[in-house]
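With one protein chain removed, the remaining protein chains of the complex are shown where they sit.
Right, chain A next:
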Amino acid sequence: MRALPVGDDALLVEVSSGTEARALHAELARRRAEGSLVVREIVPAARTVLLDGLADPARWTAELTGSRIPPAPPRARALLELPVRYDGPDLAAVAAHWGVAEREVARVHAGTEFTVAFCGFAPGFGYLTGLPARYDVPRRATPRTTVPAGAVALAGPYTGVYPRSSPGGWQLIGTTDAVLWDHTWTPAALLSPGTRVRFVPAEDV
């Protein structure tokens, strides 16, 4: 683990895996909740956690570099079930990448427990991890100008759900009717970092 200074009041804490990043995020969130860490933003990402708006970044550099981060508590959050229809236009392309039948893509995806590693790209867009590395898929060579809200999609090691219609380059494998974002909710995003997710198919697969 190393802490890279970012400007005058932020630190980018870098670890070597997504699992460690999740554990680090959970630990920093815990310290913030107990009051020992005062910071404006804690932004987890693929291999890093950004602490933005720190009063004393030098102190935290020393503190984090010397400390051991406990593994993320495995069942800390309730499991969220998202209804899904595996009807995406890229289902065949993903099946070809995986070297399996389309029904098998649905079976594997629905049989996986995901965790929201981080959010980005758009409000409420979560990057979900959980699929084994052999199921990584590339982004589409040509992004779509419009991806509908509720599209369930794959890119690299991640699964994502588009909270609203937007351009997008991910491979679309399905659709959910779940509402992903409502600014009157607290938090406004259904999928926030650490949330555990399972996709539940509308019909048997």
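The rule is short, and it goes like this: contacts are C-beta pairs under 8 Å (C-beta built on N, C-alpha and C of every residue); 3 or more make two chains touch, one makes a residue touch a chain; residues count from 1.
Here, contacts and distances are computed from a predicted model.
Q: Report the protein name recorded by UniProt for the chain absent from the figure; options are "Biotin-dependent carboxyltransferase family protein", "Universal stress protein family protein", "Peptide/nickel transport system ATP-binding protein" or "Sugar ABC transporter permease".
A: Of the names offered in "Biotin-dependent carboxyltransferase family protein", "Universal stress protein family protein", "Peptide/nickel transport system ATP-binding protein" or "Sugar ABC transporter permease", the absent chain's UniProt record gives "Biotin-dependent carboxyltransferase family protein".
Q: With respect to the chain omitted from the figure, which of A:23, A:42, A:105 or A:131 is a touching residue?
A: A:42
Q: With the full complex in mind, choose from A:1, A:72, A:122 or A:149 the residue touching the hidden chain.
A: Of all options in A:1, A:72, A:122 or A:149, contact with the hidden chain holds for A:122.
Q: To test your reading of the contact rule: which positions on chain A touch the chain that is missing from view?
A: Interface residues of chain A facing the absent chain: 4-8, 10, 12, 40-50, 52-53, 118-125, 127, 164, 183, 187-189, 192-193.
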